[in-house]
Every structure is written in C-alpha cells, then in structure tokens.
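Report on one structure; see the data block that follows.
In this view, the complex is presented without one of its protein chains, the others remaining in place.
Naming follows writing order (A, B and C), and every chain is counted from residue 1.
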Amino acid sequence: MNLPTPLTGVIPPVCTPLTPDREVDVRSLLRLVDHLVAGGVHGLFVLGSTSEAAFLTDRQRALVVETVAGHVGGQLPLVAGAIDMTTPRVLDHVTAVTEAGADAVVVTAPFYARTHPAEIARHYRLVAAASPVPVLAYDIPPAVHTKLPADLVLELAAEGVLAGLKDSSGDLAGFRQVITGLHAHGVSGFSVLTGSEAVVDAALALGADGAVPGLANVDPHGYVRLDRLCRAGDWSRARAEQERLCALFGLVGVGAPTRMGGSSSALGAFKAALHLRGIIDCPATAEPQVPLSPEEVEKVGKFLAAAGLL
Amino acid sequence: MNLPTPLTGVIPPVCTPLTPDREVDVRSLLRLVDHLVAGGVHGLFVLGSTSEAAFLTDRQRALVVETVAGHVGGQLPLVAGAIDMTTPRVLDHVTAVTEAGADAVVVTAPFYARTHPAEIARHYRLVAAASPVPVLAYDIPPAVHTKLPADLVLELAAEGVLAGLKDSSGDLAGFRQVITGLHAHGVSGFSVLTGSEAVVDAALALGADGAVPGLANVDPHGYVRLDRLCRAGDWSRARAEQERLCALFGLVGVGAPTRMGGSSSALGAFKAALHLRGIIDCPATAEPQVPLSPEEVEKVGKFLAAAGLL
Amino acid sequence: MNLPTPLTGVIPPVCTPLTPDREVDVRSLLRLVDHLVAGGVHGLFVLGSTSEAAFLTDRQRALVVETVAGHVGGQLPLVAGAIDMTTPRVLDHVTAVTEAGADAVVVTAPFYARTHPAEIARHYRLVAAASPVPVLAYDIPPAVHTKLPADLVLELAAEGVLAGLKDSSGDLAGFRQVITGLHAHGVSGFSVLTGSEAVVDAALALGADGAVPGLANVDPHGYVRLDRLCRAGDWSRARAEQERLCALFGLVGVGAPTRMGGSSSALGAFKAALHLRGIIDCPATAEPQVPLSPEEVEKVGKFLAAAGLL
Partner (left out) sequence: MNLPTPLTGVIPPVCTPLTPDREVDVRSLLRLVDHLVAGGVHGLFVLGSTSEAAFLTDRQRALVVETVAGHVGGQLPLVAGAIDMTTPRVLDHVTAVTEAGADAVVVTAPFYARTHPAEIARHYRLVAAASPVPVLAYDIPPAVHTKLPADLVLELAAEGVLAGLKDSSGDLAGFRQVITGLHAHGVSGFSVLTGSEAVVDAALALGADGAVPGLANVDPHGYVRLDRLCRAGDWSRARAEQERLCALFGLVGVGAPTRMGGSSSALGAFKAALHLRGIIDCPATAEPQVPLSPEEVEKVGKFLAAAGLL
C-alpha cells in the first residue's frame, strides 16, 4: 500500500519476540501484531531499535518483515527500519525489506564512521534515489551519536528526499523547529512522528502527525486513546492518560544499572510485560543483552498492575 | 595458518580500493597487497576501519577476504574485522570471514545499542565460544563510543577468551595498563597491538607486540624500518623515522572540516596517496564519504614528496 | 521578600549590559529591568547563564545583584545564580548574592571536577544547609556536562533541600518525570521552571509552574502573554504566540558557527536585539566571546521586524 501523506496516529515499533534459543518466534510475533491491531494502532514499524534490529541477523530481519507483511500487508501501513552503518549497507537492507513488503523505510544518519552534516545529506539523497519506497529519517542520537539538524531535515523534506521524520532525540524544541519550518516552507505531506513515550501529548499538541512509542507494545489501547483525546482537543483528559502511561513507562528502569545497560533494561522490561500479559511465549532478549532477574520481572508486573493491565 | 602467539611487527589495516562505481577493485587490491608484502609487513588486517569495513556490503566484504586470502593465505597471518553492532550479527561475519580464509577475527564492543561492561564481556565470550579462530578485541571509542576498560581486557585475556587487542583509542596509559597487567598476571601469547600511527615507537618501547597503522598502506617500508629499529633498541633512529612518518601522517588533515568528516578526509587521503604512488587505479572512497577536491589531493602529493615517496 | 511557593509565571534570566570596555552598564541594566517589569514579568533571575554569569568577575556579580535588588527589591521575587565549580566556591557566591539582596539562589551540579550523583546530592545538601535563602537546582547539561537525574531532584525536593528546579536540559520527558513525581510523593510548593524558550507552552501544559526564557529579555510581553494564555487553557492561541516566539528565537543562530561558539551567537544576538530596540546602550558581550558582525546584527534586526518588535 502507499504510505499515507502524512502518516498519522500510533505506529508502534514492534518488538521482536524470540524463542529461548534466540530465533524469531513467529507465532508470538503474529500474536503481538494481532494485539496491536486490536488495540487500534494506525501502522506498524518493524526493525526499529525497540524491535532489536541492531541484534537481528539479516535472515531474522527478513523473516520479521515477511511475517508481518504477510499478516497485515495492505491493511495498515508497514514501515521498516533499514538500520546499518553507511549507505551501501543500508541500501542492501532497503532492498531486502521492500522485497519483503515494507511500505516505507526508516534510516538513521551514518554511524561508526565519523560523520558530517554534508555526508548525512549525501547519505539520505543516495538512499532515497535508490529506494522504491518513501524514506523516513530516524533521529536517534543515543544510538548514532549525531543529532539530525532541523535545517538539514527541512532541506531534505523540501527537496522530496525525505518523506518523514521519526524523532527519538528527546529534543522537543528541535522537533518543533521541524514542524514550524515545514509550515513556513509550505511543505505538506511530510510525516512528523515522535518516538518519545512520555511526551506524546505535548508532541501532538504542537503539531506532530503521530507517535512511535515503544511502550505501545505493552499498552496499545492507551496510546490509541491518548491519540484520540489529543485529536479531539481534550487536553486535560489527554494529560491524565499520558500521565498514566508515564507511570507505566517507569518499567524501563527496573534493570539494575550496575548489572546491565539501558537497552537490556528497557527492552527486557517490554518483553517481560508482553510475556506477563500472555502475548508472547518467551521474554528473551537478544545477545549480548543481560536478562532481567526474577525480582526485576516482578517489578515489571507491579507496573502493569498499577496501570490496570494485569 | 595459525596465528602467531603473539602476533608481532607491522600488520597494516589494508585499504579497500574501489572502482569509480564503488565496487571492489580486485586488481588494485592485489597490487596493494603486493606493495605491502614487498614492504616487509608481518601480517595483514582486512575489513578494519581503514579498510572502510563500515561501508562495504557483505558481498564486498567476502570478496575482499577471499581475494587477499587467495593471494597470500598461509604466507603471512591474515586477520579480518567482523564489524557489526551486536553478537548475532558479528557471528555471521565471523562465519563469513573465516570461511573466506581469515586466521583471526577482530571484534569491537557492541555499538548502536547502549551497552555496559557486563554486556561487552558477554559479547566477547559468546563470539569467542563460537569462533573457529582466535578473537582480538578492537578498542575504537571514536567509532563505538565505548572505551574497553583495561581490567575487562585483562580478565578476558586471562580466561583465554581474547587472543589480543588492537588499540585505536589513543590512550597510551590504558594501553600500558594492559601490557603491565598481562605481565603481572603471567598471561603470555596475547597480542597487544597499537593502531596509533604517530606513537608506534612509544608503544613498542613500553612493550607492545606490534602495530596496525593505517598509514602503513602508504609507506609500509617506513613502518617496517621503524619496527626494526625499535626491536634493535636504536631509539634515537627510531624516533627520527617515527617523526618522518608523523610528518607524513599530516595528510589525514587535508580535507576541509567545513566540507567533510574525519573519515572522508583520512581515508580519502590514504587512497589519494596510493593512487598518486601508482598502486591503486582509482582513489574513490565509499558513499557517503565526500571526495577530496583537486587542491586537497595536491596537498596529499606534497606530503608524499616531503616524505620522499613521490 | 519571601520566595512564593511555588514561584510562577515568567522569570527572565536578565542579560547583563556591558559598556564598550566590558564594565557593567548600570544605567542600561536599570532600563532593561524597567522594560521587563513593564512587560509584566513575575520575577527576575540575575547571574544566570544568559546573564553571562560565567564571564562576570565577583565584583561585577555583586554590582549586578545590588543594582537590581536596589531597584525592584521587594516588588517581585529576585533569584540569583551562584554559579561556580564546587561547594566551597558556590557558598561564597551564596553569601555574596544574599547579602546583596537575592531572595533565592540557583545552583548547578559541580563542574570541572569529575562528579557523581552522590556528590551532587552532597553538594546540594551542604549548600542548602548554609544558605539563608531557598535553593533552586539549575539543570544545565551543556554547561556542566551532567544531567540532574529526576529521582535525585525528587529526593532532594522531598527532603526540603531544594525549593525548585530551573531546567535548561531540553529534556521535557525528564522534566515531566519531576512534575509527576512531585504529585506522586505529595510534595507541594516546589517550583518547577523551564528554561526552554521554544516549548514553554508544552511545559506549562504538562504542569510547570513557570518559565525562565532568555528570549524574554527581548520580548517580555510575548512571554507574559503566552503564560496568560496557557493559564487560561487557551491552547490554540497559546500555540500561535509560542510559534511567533519560536520564529523570533531563530535569532540565536545568526552567528556563523565557523567563527564563534553558541554562547557568542546567542548572547550576542540577545544583546544586539536589546540594543536595536533601544533598551541598552551597547551590545558588547564579555570576553572571550566573539562579537557579531554588522551583517549578523542586521539579521537580528530582521528577526525583530518579523516579530513586530521593531
């Protein structure tokens, strides 16, 4: 299907359930997709950071896209990450995910290599020129150690190189600069999406088109409700719903920072929650992430209970 | 062949010559390898950062290792990078490069994902358990945004998980901590290699086994001479040779920082130098790196001339 | 006067006008204060980052506080920065600014020294114990290279060590965590203030008590209007006013990044605007900041004109 212009609503970055031996658990993945669709989400984003794309082999990545595209393809927009270090490697992923059924690709700035705004621009131009589907920029400084400058995004939007932005930078002021810049330059149809779970109401209030919250795996209904309240301009009920989700979002911190990194804790907690809710069979995260302890999983359960999800 | 324990001498990270349309230029690669072997180098490191591994597709990576292994396999140690974000993806590269003939693999800490020392250790343990050849740690903070702690390297060395360290951190004090720690713990056969072009004499003086200098692509004879002088304890002539190489190393800065990043400038200059010296057919670097301007290439020529290489 | 609990509304970080030979220009400072008070602001923050506190000598700092306290003391809350590297030096500033008439002090995490959350907590506890006035934490990672963790702020708020937070981190999700945490812990009277010029509407919408926008020097009426609209729940007109201010805020980028740093550009632009508006006599910034060029000042004028301020 063609990507809506703009893409709006809640587009969760879909977790990738794994078996105990770290293979893609296709049946759990299908159940998770069904759970999200039943929750009313407006699109799906596979192979993002929350999907553990950085941990999946090429074979596993292909299986994920094929599985989800085969299940919901054509029903709702399917966006796929093409996460790799530089242009030639990203282009291989673009080919793979579009052949597998993705309606658009999400691409970060180059990483590992020391980069420069001129090279980031060149990167997106080359990827867009070769991609059969629209390209969304993925701004994720904690992963790639570069912030996409707002004026660069605006330039590439105006040129038609980029079809949208998925902003996981946490910098709402920069995000707003993109939104107001698009209006000032008369660019329309560009999708501005926030990846910040805790300020979706704020992002929508200032003009975002939609949200890509990892936490929507755990509570899609909550984010869909939040999106609906925001669109209706019911800001005080939106704030209450967002605050409920913020409290739930505390689960990403259950993992002890003396034992593990932030990815292990957050992705481990999302998967533990999906497992506790009965949606996926096994909460395993990919290697070399450190698993949550039983006590940490118990804390996840308490967050779910407090949010009315267990 | 088995990896020497320790690996010693000059082991250049081999540049990957490309054709104007950015395919691996096999004939130039073979000429470059011949140039290095004629220069007296003691091993070859393919698919490192200087080899633009971050920019090569999996197909191109395989072609590089096969080409070099087919040409010099068994004559001198062939070490290959297995550069990717996390354990499962690295393991695919380990399989690929060892099937193509690598005698050892070089592996960085995880990147893109937010990581933790416990996860770095887990990563190396898993990679080493699955690798058919020895594993060397690649400490390159500018690329992966983590510094390998000396005590972690020492722990993994003592366990036999790691067979060596390629240190491109620029932190000579931390490097020395590994060397003195190995002695203190009675660990032998572990290869401690510096990747810092400008302080190879200092690194060898304090006990390094060898060097992996990108600049050795341009002047292998110089680094081999430097290595020989250091081993002979002729420190004043070693310093003079090192200072000649330091002056030459200035070529990495020819690219204007207003136009390009550090990779574009340094890798562009190495390839321009190899092209000017008649070793490779085309100085192109991989996308999205910005090419050097003619004036910048001219400056590279002046560095070569000043070093007596043109 | 006692600090309101909480402090609410618009509390601009007051620029420090300088003479051409870089002494405090007392008459311009008084005019600036009158301009802010006439604009309807609800408090004044002197010796913050926007006030060039980092550039002022102790003598100049004292003169600033005395001047402003002598002019408006008792009429509206006067908050003063006590910006220095560590506890003993901060305490000297606390003494100086409170003797000069400050109603509260604003204190960052330690900087220069490598610090730790336990030391940040100790720092605030010691400062609060010795301070005759309430202490607000100043979260400004670009300056001190540490982010104040939300749970640390909450802990110190609950203990009564901190009376408020001035958040210039740009991290709205973390800011919200403080706000919701205060409610969850039943802490009242704690002042949560945003320093982010471009998202004041969003910050107030999610529960902030007030704003400390540097740009309010240039357009206090605009921010006071914005504050009033937000308090009235008139979010669509608030957004329009905020977007007008966002456009004006573009003036901080007039300075060429090839010639100067971010402070020189932003503070130079604020002062150029105040000079163009006839409020201060001289736009000089403190050394070693690089002055704006005439062309860059002209651009500042265009921003003012576009915002209806010239």
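Please note the rule applied: contacts are C-beta pairs under 8 Å (C-beta built on N, C-alpha and C of every residue); 3 or more make two chains touch, one makes a residue touch a chain.
Note that this is a predicted model, so its numbers are computed, not measured.
Novice: For the chain omitted from this view, which of the shown chains does it touch?
Specialist: Its contacts among the visible chains are B, C.
Novice: Write down which of B:D167, B:D201 or B:E296 is the residue touching the left-out chain.
Specialist: Only one listed residue reaches the unshown chain, and that is B:D201.
Novice: Looking at C:R89, C:K147 or C:R277, which makes contact with the chain not pictured?
Specialist: Of the candidates C:R89, C:K147 or C:R277, C:R89 is in touch with the missing chain.
Novice: Could you tell which one of B:A38, B:A247 or B:A305 touches the chain left off the display?
Specialist: B:A247
Novice: List every residue of chain C that touches the chain not included in the displayed model.
Specialist: The missing chain touches chain C at positions 22, 49, 54-58, 60, 83, 85-89, 91-92, 110-116, 118-120, 122-123, 126, 142-145, 257, 259-264, 286-290.
Novice: Give me the chain B residues in contact with the hidden chain, please.
Specialist: 170-173, 176-177, 180, 184, 196-199, 201-202, 205-206, 233, 235, 239, 242-243, 246-247
We adopt the following convention: only the chains that are shown with their structure count from here on.
Novice: Indicate, using Cα centroids, the chain positioned nearest the centre of all protein chains shown.
Specialist: Per-chain C-alpha centroids compared to the overall one single out A.
Novice: Per the contact rule at the top, check every chain pair and give me the one with the most C-beta pairs in contact.
Specialist: Answer by contact count: the chains A-B.
Novice: Distance between chain A and chain C based on Cα centroids, please, to the nearest Å.
Specialist: Between these chains, centre-to-centre, one finds 34 Å.
Novice: Of all residues in chain C, which are in touch with two or more distinct other chains?
Specialist: none
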